[in-house]
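My questions will all concern the structure given below.
What you see is part of a larger complex, with each chain still in position.
For clarity, chains are labelled A and B in written order, and residue numbers in each chain start from 1.
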Amino acid sequence: MHLPVFDGPLELLLQLVKVNKVEIHQIEVAVVCDQFHEYLSLMEEMNLDIAAEYIYEAALLIQIKSRLLLPRPRTEDGQPAEDPREELVKRLLEYRRLKDASQSLAEIHSMRVGVWTRRPQPMPSAEEPEALDLEEVSLFDLLKAFREVLVRFDHEHPEPYHLSRETFSVREQFERLLKALEGGKPFDLLSHLRHGRSRGEIVAVFLAVLEAARMHLIRLHQGDSGEVVLYRTTRELQTHELEAVQA
Amino acid sequence: MTERADMEAVLEAILFVASEPLAKEKLLQVFDEAEAEAAETALEAVLARYENTPDRGVALEKVAGGFRLVTRPELHGYLRRFFEITGRSKLSMAALETLAIIAYRQPITGPEIHELRGVQPSGVLKTLLDKRLIKISGRRQVVGKPFVYRTTRDFLMHFGLQALEDLPPLEEFEETFSSEPELQMSLETEDL
């Protein structure tokens, strides 16, 4: 099966309006909404990642659809209430205008790409190569230049490599872990690991968790969204047990 | 004092060496104030020399507020072949749309572009910044202080525009929004 690729939810919506042969301001939200969802489920079936933007837009469509089903009271001054579609229509119209404009830019681009200037050559008063027009230098260039300096500096001044830095004691992590769980506070393991400063530290935390679980000092619980939460059990830690943990 | 023929030669040489557009005033600065009139006539003569004729490969174009010498676009294929250039800069549709949004709605922030296109623009913005078609021109003083983008002089040069006003006009906005009651009745039509 061949699924057309769209560059974002608005492009998909625009295409749906076109397929349904209606004007944008007469968009039939119920129809478009269903087709939009159908497209997303096709994407799902084909195991394609659905960007958050599509999901957001889909939710918006449902919202508009349901608002359209409700009777709309008149406003205080007797005017009909705003059409729930108005915002969407405005966005689509604006998007289509700019999309049309980008088509004309594309045409100009394809023609102008054929225009060549002279290749740079030493000028009579060559200052320095690769100078930028001061008027045109922006924050982006400034930042790029700064990053360039730092990268080059690091490259030319490599830090001496310390193996000793990488050592993390499992016992230390073990003690920290139990301390963090004091008073029955739950502890989100994955987010803690994510904040580890180095591979060595993460490994040490992980070993400490295994050790504590083995000693029945903690319980591990996996939540619905995959998070791993640790709880302290009521069992007391014996001094000789702590001694046994690898330092 | 510069001879008239020499003036023409000087102007042509400057245009040949500079690869960027030079404003008329800037070009004429090379001569003394007193010669301004003669210089202007000389410039006209050079312009006439580069009038577009089929046997000329080089043209003098008016772009981004100045003049510059460029090759004629029709010769692109030959030049590509000769200089063995493959794949000259292509802009994706996403990049062109984002560029159009910035060109027509500048100054504009990243979140505003996101809103208009419905897509996170950061990757495309980086591409356009790297190609120097847009620039960051500061921050907007609102929550999050987002960067503000504008098109550059290179943008004008690339698209052969004298100024932003020369952008092709946008289609008229259909302000009228029809919300007749009978239309709402027909909304619940059958599915696909």
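Couple of notes before you dig in:
By definition in this document, contacts are C-beta pairs under 8 Å (C-beta built on N, C-alpha and C of every residue); 3 or more make two chains touch, one makes a residue touch a chain.
Bear in mind that the values here come from a model prediction, so they are computed numbers and not experimental data.
The stoichiometry of the full complex, written with the chain labels shown, is A x1, B x2.
The definition used in the following text is that only the chains that are shown with their structure count from here on.
Mean C-alpha positions place chain A and chain B at a centre distance of 32 Å.
Per the touch definition, chain A reaches chain B in the complex via residues 7-11, 24-26, 28-31, 34-35, 38, 51, 53, 57, 68-69, 80, 83, 85-86, 89, 91, 93-95, 97-102, 104-106, 108-109, 111-118, 120-121, 123-124, 133, 135-136, 138-140.
Within the complex formed with chain A, the residues of chain B that make contact are 16-17, 19-20, 61, 68-77, 79, 88-89, 91, 93-94, 96-97, 99-101, 103-105, 115-120, 129, 132, 135-138, 147, 152-154, 158-160, 167-168, 170-171, 173-174, 176-179, 183-184, 186-189, 191-192.
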